[in-house]
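With one protein chain withheld, the remaining protein chains of the complex are depicted in position.
For chain A:
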Amino acid sequence: MLSRTAENLYWLARYVERAEYLARTIDATLRVTALPAAYIGKTNEWDSALLTAGVAESFYQTHEEANEHNVVDYLSFSADNPSSIRNCIEAARLNSRSVRTALTSEMWDTINSAWIELQEVWSKGTSTREDLAKFLRFVQETSLRFDGSAYRTMLRNDAYWFSRLGLHLERADNTARILDVKYHVLLPEEEHVGGPLDFYQWSSILRSVSALTAYHWVYRETLKPWLVADLLILNGTLPRSLASCYDNLVRNLDQIGVAYGRQGPAQRHARGIRNRLEHSNMNDIFQHGVHEFIQEFIADNSRLGEIITKQYLI
């Protein structure tokens, strides 16, 4: 397939995944900040929402302080924020238009309808909490529909695999970022383990990667920070864990390699990361430093993006 087509499919999937992640982040932050101050402490949750979205620096160039009103607007609707939900959907539609021939009509319909709804219903943003909740649900449903129609209607060929690469790479990045910002509340040496403050922080992390229910099924335990970290980093059964993203990345890259009859640096690099995750356990990770581990992962992950681009997309 054309390199440009593969590139568009890859980015299309990334934009949709990012839009959903932003919606989840806002949703989770709204829940935490709705609690009385005693439960959440003095941290500014809207500031950490910006950090997990990776846009804090650009935000503070035009804003004095982070609050619900301006962060929701910045993450959802701002034209100035290149990765606001609106811009993600716009970019996804533009990418879809350039690769219409590689999309199934169901996928196109999902993106095009979302784009039309964005203009017709959400052009002025949201004015009430109810409106915002509706908007966030719309974004999450768009992503689910897109993902579902890709899964159910696409031929299992390189077009599908490149789109999956985008999805899993973005997903791994998102999960890693949330860990990067919140790692301090997961550290076991923190004294008030099990206090109400941490409980809500942990559940908020889990909620933003849609893993709160999963946690209980997997561990059958009350919330414990090292188990939260274990679930998000190493548990291969959770679709948004780093391990699971890398299982998928390795598989999709292998499928491409087999179809093209050639392996390359992307396959080797992805396998390297997956092996590291496979041979880690939480004890080692905590010994080594969660923060360092996550930062290394984020760098490795974005390096994989560069290698894939070089090997296939240009």
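As a working rule, a contact is a pair of C-beta atoms (placed from the backbone, for glycine too) under 8 Å apart; a residue touches a chain by one contact, two chains touch by 3 or more; residues count from 1.
Criterion: contacts and distances are computed from a predicted model.
One chain of this complex is left out of the view, and of "ABC transporter permease", "Cytochrome bc1 complex Rieske iron-sulfur subunit", "Circularly permuted type 2 ATP-grasp protein" or "Acetyl-CoA acyltransferase", the protein name its UniProt record gives is "Circularly permuted type 2 ATP-grasp protein". If you put the hidden chain back, the residue from A:T43, A:S58 or A:S98 that touches it is A:S98. Of A:N67, A:S113, A:T153 or A:T237, it is A:S113 that touches the chain left out of the display. Within chain A, the residues in touch with the undisplayed chain are 1-6, 94, 97-98, 100-101, 108-109, 112-113, 116, 158, 162, 256, 260, 312-314.
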